[in-house]
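My structure is below; once you've seen it, I'll send some questions.
One chain of protein is taken out of this complex; the other chains stay put.
Up next, chain A:
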Amino acid sequence: MSKISLRNIVKKYPNAEHCSVSDFNLDIEEGEFIVLVGPSGCGKSTTLRMIAGLEDITSGEFILDGEVVNNVSSKDRDIAMVFQSYALYPHMSVRENVGYGLKLRNYPAETTKKQVDEISKDLFLTQYLERKPKELSGGQRQRVALGRAMVRTPKLYLMDEPLSNLDAKLRTTTRSEISRMHRAKGAITIYVTHDQVEAMTMADRIVLMSMGEVQQIGSPKELFTNPKNCFVATFMGMPSMNLIEGSYKAGNFSCDSFTIAVSDTDKKILDDAGYDGKSLFLGARSSAIRSGKKYEEAFPNSCFETTAMNVEYLGDSVNVFFNAEPNNLFVGTLGTGEREVEVDEKVTLVLDNTKLHFFDSETEESIKYTINQVK
């Protein structure tokens, strides 16, 4: 029996036309770190708020420890939550903010003090304990918000984009701070973000949502290597996966700009699925696009010549943008040791055809999804 089950959860706001969340299903095991990710407005916060008890569940069941708790109030659900706005109490000092939950639960004063001191030390807040939130920097406020959640040991931690107001550097350090805290506490954490990097780096399992619907649930690796549809494929990974429309015939994929041979395994899959002579989307991550002798020799049938439209220098690697009709830009990431490309230069690029994805051009579902899943 799972610790937490969400069964067919639907949310329709009273005055809204469409459901904000439709048919959400998820089982969560003890100690998992779940990340809800998706573009803005896809229903992540709504889902989290239903779990928190801040929003009514229109239909479906939320089961916690084997009991349906749809109608249990937030304060009795034994959860802690970090808000995007931090929601620190402005009139209380940091110490009072962090200790408020304990005080309300009638912990003795010494215990509260001890626990607040401990968590503050962990979060480097000791010297700010007597300050009011408005006397703190953004990063410090964020840590107070974390501390307020972490000082208790609830069944469930909920976090709604807790890092989105921090600068990039602080975001990276706090990210690992949260992961570390999660490992120390071992309680289930449900974390909402729109940032796929956060999702990839922190999650045990990712729930990717779009327009109120779950697109795919799986480990970061599963979502990255075996995306269920075009949406998942383009959402996960940076830069996002190149999709190009073309047609497949007898082991060859051709679009306006190039024709390449697919690998033998892919050929078999595509033929078996009946795509011979049909149009489909080819998906290629920028890391599957290479250049240089070594690759040309390895994949002699999937090379094509093109002109570099733009080049982005990233230090260790270079993003090369080139034109591939009908979609405008295609991006490849060339690592160190590969040839340096100038803007407007003609280059021969190689598609590593062992790493290609294919999507049905109508349903946008991955053709290889079920086959890869079995593997």
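Criterion: a residue touches a chain if its C-beta (ideal position, glycine included) is under 8 Å from a C-beta of that chain, and two chains touch if they have at least 3 such contacts; residues count from 1.
Quick note on the criterion: contacts and distances are computed from a predicted model.
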Quick one: the chain not pictured, UniProt calls it what, "Cell division topological specificity factor", "Cyclic GMP-AMP synthase", "Aminomethyltransferase" or "Maltose ABC transporter permease"? "Maltose ABC transporter permease"
Among A:3, A:44 or A:148, the residue in touch with the chain that has been omitted: A:148
Among A:6, A:21, A:34 or A:52, which one is in touch with the chain left out? A:52
Residues of chain A touching the missing chain are 52, 54, 73-75, 79-81, 83, 85, 87, 89-91, 100-101, 104-105, 134, 148
